[in-house]
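What you see is the complex with one protein chain gone and the rest in place.
What follows is chain A.
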């Protein structure tokens, strides 16, 4: 297993270099000058040139990329053009908040999604099934900013049960986690239902029932584990996505996460920060996929990690 993980991580290296190279090329191809973004309304050509020089933007592109790669391999992602702070520190300042939001919304999504999915599958075509699937469809289709504003209005402004925005206490995280989680719960519920339906029609479930096992034992002991493989893939991908930040939720609820930092970096053409965030995001996805693959082996003994 350890060998498998090491091999997978080594294989990820070219992916990370490739992602960095593409980002670097894109940043330099799209119009927009980081120094102009700093200068605001009054552009002074002399300062523009001096600051470009200081930031190393006048060096040939291959030198700039080589410098980034060399430093990144040593764990140094450089300093933000705009704030002068180390990029690693800026990412690490926002990442815990994003993790908190991602995990709490994933918790909401998994508990709600899997529960609803299983009940829908077991009671297929019942009122609950129809109602749950229509609600899930609505959950997937409803724009997140709309759900968020309605939640703020009802639970924050009208009922005054929860804070409208901010993230200073656990209760601040309830609304954003639920708003973000509901969306993912909806898709998890639909995946769970279809995977479950497929499994409970198979021979071994019929056999389990025929030998007189209680329905609960059939569902949780036999069907659940088998139905989980496609669901785990979806959950893994969604958690990786959540860990790279959710711009809309972070903006609406005033949460200082990675999503807001990414857009801020991009709109300010803060090259080192954009490069750093993209590389970090790629690492999160690589590790996320690896965890998903490893979890297959636990769920299905037929899968061997090689």
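We adopt the following convention: contacts are C-beta pairs under 8 Å (C-beta built on N, C-alpha and C of every residue); 3 or more make two chains touch, one makes a residue touch a chain; residues count from 1.
In this section, contacts and distances are computed from a predicted model.
A.B. asks: Just go with whichever of "Sulfur dehydrogenase subunit SoxC", "Multicomponent Na+:H+ antiporter subunit D", "RNA polymerase subunit sigma" or "Periplasmic dipeptide transport protein" UniProt uses as the name of the absent chain.
C.D. replies: "Periplasmic dipeptide transport protein"
A.B. asks: Would you indicate which residue among A:161, A:204 or A:220 is in contact with the undisplayed chain?
C.D. replies: A:161
A.B. asks: If the hidden chain were put back, which residues of chain A would touch it?
C.D. replies: That gives, for chain A, the contact residues 30-33, 36-44, 46-47, 50-51, 54, 82-84, 93-94, 149, 152-153, 156-157, 159-169, 171, 174, 251-254, 256, 260-261, 264, 267-269.
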